[in-house]
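Below is a structure I'd like to ask you about.
For this view, one protein chain was removed and the others were kept in their places.
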Amino acid sequence: MPTLTIDNRRIEVPEGTKVIEAAEALGIMIPRFCYHRALGSVGACRVCAVKIVDGTRKGVQMSCMLDVEEGMVVSTDDPEAVAMRRHVIEWLMLHHPHDCPVCDEGGHCLLQDMTVSGGHGLRRYLGNKRTHLDQYLGPRIQHEMNRCIQCYRCVRYYREFSGYRDLGVTGIGNRVYFGREREGTLENPFSGNLIDICPTGVFTDKPARYFGRRWDLQRGPSVCIHCSLGCSVTVGARYREVARVEARYAKAVNGHFICDRGRWGFPYTNEASRPRAARVDGEATTVGEACAAARNRLLHVAETAGSEAVACLGSERAGLETLKAVAGICRANGWADPLFWLERRARENVAAAVSLLGDDLVLSLRELEAADCVLVFGADPLGEAPMAALALRQARRQGAPVFVFDPRPVELPLDFHHVPLAIEDLPECIRSLVGAAGDRETARGADPTVRSFTDQLAEPSVPPPPEAVAALRTSRRPAVVCGTDVTDAAAIGLAADFAALMKAQGRRAGLFYLMPGANGFGAALAGTEAASLEELLPRIEGGEIRALVAVEADPLGLYPDRGRIEAAMRKLDLLVVLDYLDTDSAAAADVFLPSTTVFETGGTWINQEGRIQIVRGAHRGGIPVSQTGGGGHPPRVFMEEVPGGQAAASGQTLTRLSPAEVKGASEWVRLPPDTDKQSGTRAVLPDPSALRFAPERTALSGAAGDEAMLTVIAVDRTFGTEVLSSRSPWLSAEETAPTVWMHPEEAGRVPLSDGDLLEIDAGGGSLVLPVKIVENMARRTLVIPRHRDAAWQRLGATRLRIERDCIRKAQPVGENAPVKESPPR
Amino acid sequence: MMSATPKKEYPQVLLANRHPDRIATLEEYRSSGGYRALADTLGAGPQDSLKETIAAAVLLGRGGAAFPAGVKLKTVADDAPFPRFLICNADEMEPGTFKDRVLIHADPHQLIEGMALTAYMASAEKGIIFIRPEYESAARILEREVGIAREAGYLGENILDSGFSFDIDVHRSGGRYICGEVTAQINALMGKRPNPAQPPPYPTEKGLWGLPTVVNNVETLCCVPHILRNGADWFQSLALTESGAGTKLYGVSGRVNRPGCFELPIGIPLSEIIEDYAGGMRDGRRFKACLPGGASTGFLPVEHYHIAMDFDSLKSVGNRLGTAAIMVFDETDCLVAATWNLLEFFARESCGWCTPCREGFPYLRDLLWRIENGQGEPEMIGALRELCRDMSYAYCAFSPGGIAPVESLLDLYEEEIVAHIEGKGCPFRKRS
Partner (left out) sequence: MNPDERHYRKLKPVPPQRFRTISEIGEALNALGQGFVTTFRHLFRKPITEEYPEYKRTLPERSRARIVLTRDPDGNERCVACYLCSAACPVSCISMQSAEDDNGRRYARWFRINFGRCIYCGLCEEACPTSAIQLTPQFEHVKREILSMVYEKEDLLVDHSGKDKTYNFYRWAGIRTGDRDKGEHEREDKPVNVRSNMP
């Protein structure tokens, strides 16, 4: 660990640290433009000049390019270095336009900061300024090329870090241009990070354009709740409206970046259609009256039909406080067991994942980047948890081979091996890999459970891909990524067994599950004894359950059998809904109570690796001033109460509905005593050892070889399917109508061409969708996105088997696809 | 001004087979001793002793940087990975330089043999001639002659039954001066933007596609067969100075009667080149200054008119031999205008990667234009000095080269700049 002296202060840093990082550790921020921790040092801008007084290379050097040496002496305020930095600022300002007042970056502009602190004031250059034409880059990113200082951060990020090719640099000298070959929306689903990394205002947030200055915003740290990764974000709000979301640095999770779904998924909190008033039987009323009405009616149902006739349903998007309240109210009142999931398969999958993860194997998103071989089972990272795809790319850039075993047409911004197997074949595939890559000799020396597991493994009917086996054999840090959306408990369990086996072989293996929703992990911890709505539905249909309280859940809009759930809801005597979205369930509720969002009250979310992240709200909430003012100036009134501000946190409101006192629901979630409130700590994971290497997973499951059957899966896509972000007008601005994906062989059997309409008779009804034929997907499989325009609720389940004669070509009618039916009440 | 004594005839080594209107054919090259070095060397001695010969011959790179070719070859480690590459840098875009074109049009097989020998010393199996697209005729000549050499067995698999395989591709650049910079050239060959890359690692360790790559100038490669055939001592003896070695192609242009490319021993006095070989100063005018090695070198004033043109003596007066492209100015030439002209080139050719070069050269050009055209202010001299000082901290050698004429203008001809500023115009323009 070399020790060096910077400005007469000594510091010891690890080998390989750059001088600029060592200075930062001392609190000395050497000016920089092109240097970025995630993008590395390239030495382009030359503004980080320092004077090396003693070292191998003396004189004025660039601190971002120089590794520290033992005994190095650095001076940042040497007159030569200061003169050089001043000069670089002057050079960068030669052509910079005079537009700070109308530039959105003003107030958080690195160029402004460096220019002012460098003392640059007047432009003495007498030549003209070079100008550029701008391009339309989509509805989310604004392009203003005059401001560019050619730091090359954008193209380094876009092309090298995130792996997309449509943004690049053209030209030479001071005429270089950063843009697309032709105008058009940027294809990169992580393109929003350009806004954060550009040190000037070339790329700015278009939806937040001209909203306000950053110093006026109420800003606070928060966590993104659009997938299970739980990336850190910073929220900026003003005048009761969330203006923008930016990436916040989280060393262990997302690093410096977030995906576009997380950046622009927030409009649900500002929507004019967001329900702000409580309603009883459709009439608006105060929250107090609605709570009283709900409490009385729930009490009535409990008294007449028994306390078990009331059920309470939470969801995987709700914070832990809400889930605690759901569990607590059910327990305190003797209601039916709390429900957190709609489908049984989802509950089983997440429960399996959480119980099998284990402290010995769990990986954070950043640790996934350090893997030297990655196997992805039953997951579509870009569709389900986009930042995981970016992490896989970083692993690939370091040379790690990536293998994806999934039926969907998986796309990733890296070169990877895709094995498009049918989802039912996944457990056998994992077993075959375990068998082939498992070194029997080392396994013999291991635990008897491991030994008997590897001994009992059934012979696979198809050998595993040789490249995967070869890569695994030589890997030191293999990582297993497994999805819980389209898979089943067998595959999830085998993924854990696989990782554990590699660990037993002496490798630093890791396990990484993708989970549904932002708080799937929390819901699994909260509801270990709970069932799912699917399992409870017969009791609703049979009349045993008479009342349902849905908290931040939308059974009508999200249960995969629309007809059945509508009929069941009609049977209920009482439906109480607490939510912040205008869902179908909210519209059908007898009593509706408005809730606040994460931006208003914060909460606790547990991400897919068990990281507990507690965040506060950024602003008070209420109807945005832009809406109360009708777009003009705010109303000229003195007012104490906040318009539309009656909503409270759903957990709090829920406890007001409880006839009995809800107390002490915290025992069942083990939070470590020193949970850091800001950056999150990993929860103590349940001990998985009893559940791993289960003998029932050694046998072959029923293979999908039956040619007469097709598997239909309803899946998550990057944009358009996630409940909250699918409401964002900027993410859906360029949505195309949803299609069903089919393999050319399947299409040929019907027969169908690309764009033809396919009619599917499924468990919950019939649906018609246009077909898209893709090569890189599994045979005997239909993939449908869970998009609001895709009528996927007619399928009956999110994963089902249908007979081949249930699909046929449909004739085009007046419109493309039938729209979802409206709610019953 | 013609000298009284008759000019000396120096031995022609590189241009021995030069014809005025065509290349030297394979047969002509062979009959003058060509490909004998290849035949003798391949499979005969160990490569280390060959590298020693080149090092002992003090063959300095003729592309402008003057890096010893022997040292460069020795940096290719014995256990370095394969395949290895040899790139011939025929991107000749240094203003005033045309010697490589002359060499290719004179004796292309000399270059081919030089490449084959150098590749053998580095154990490279793939050779690439990176040639500027404006040299289309030279490129076609090379493609044809490479094919002829291959058919004759001097290129391809198992050359002359030695077990050594080597072949050459001719690659036309997309254009632009910066492609002549070694690391930028390697980037260009890989399909990337030709921005330079700062070592470490050096190209001989990790170059093209991350593999060991040796890059040499055309003239440097052409010297190799002669050195290996006749020995290091012979090569050293050709020079006129103690520290110099070999002959050099001096390309003279500017205010001389007979501009052209002359092969002369290293260390020949500048005055001899101009008076005896280039026909003397034009129109009977007096020598004022010259750029001794292309646009990236500073002005050499009349005080050094008799300087020995070799690498060391020019370095000792703060200048560089560079590519030995001598651009001669006479007493009627305005050096401010000349410098502005050179900076116009550098401003356009800056690759745009680092700030000092990308913004500094247009700034210098603007200041010099204003000085030349009557808009000069006294503060501009200080601004020029500041610019030169800080532009030396740029990313690659383009910037220090480009500011060399400006620095020499400020050091040696400041009174000329002052005359422009005070006279609100170019004094030379009024005269002629």
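A few points about this structure:
A and B are the chain letters, set down in written order, and residue numbers restart from 1 in every chain.
The definition used in the following text is that contacts are C-beta pairs under 8 Å (C-beta built on N, C-alpha and C of every residue); 3 or more make two chains touch, one makes a residue touch a chain.
Keep in mind it's a predicted model, so treat the numbers as computed, not measured.
Within the whole complex, the absent chain has one touching residue among A:S41, A:Q61, A:N146 or A:S585, and that is A:N146. Here one chain is not drawn; of A:P2, A:P139 or A:G212, the residue touching it is A:G212. Screening B:G153, B:G175, B:P199 or B:P427 for touch with the missing chain picks out B:G175.
Of A:G27, A:P79 or A:P101, it is A:P101 that touches the chain left out of the display. Among the residues B:R150, B:R348 or B:R385, only B:R348 touches the chain that is left out of the figure.
Annotation for subunit A: contacts to the undisplayed chain at residues 97-102, 106, 128-134, 144, 146, 170-171, 173, 175, 177, 179, 209-213, 215-216, 239, 626, 629, 631-634, 636, 638.
Here is the rule we use: only the chains that are shown with their structure count from here on.
Work out the mean CA point of subunit A and of subunit B, and you get 56 Å between them. Only residues 176, 193, 198, 347-356, 358-363, 366, 370, 375, 379, 383, 386-387, 389-390, 393-395 of subunit B touch subunit A when the two sit together in their complex. Listed in rising order, the residues of subunit A touching subunit B in the complex are 43-47, 49, 60, 62, 65, 83-84, 87-88, 91-92, 94-95, 124-127, 149-150, 152, 169, 171-176.
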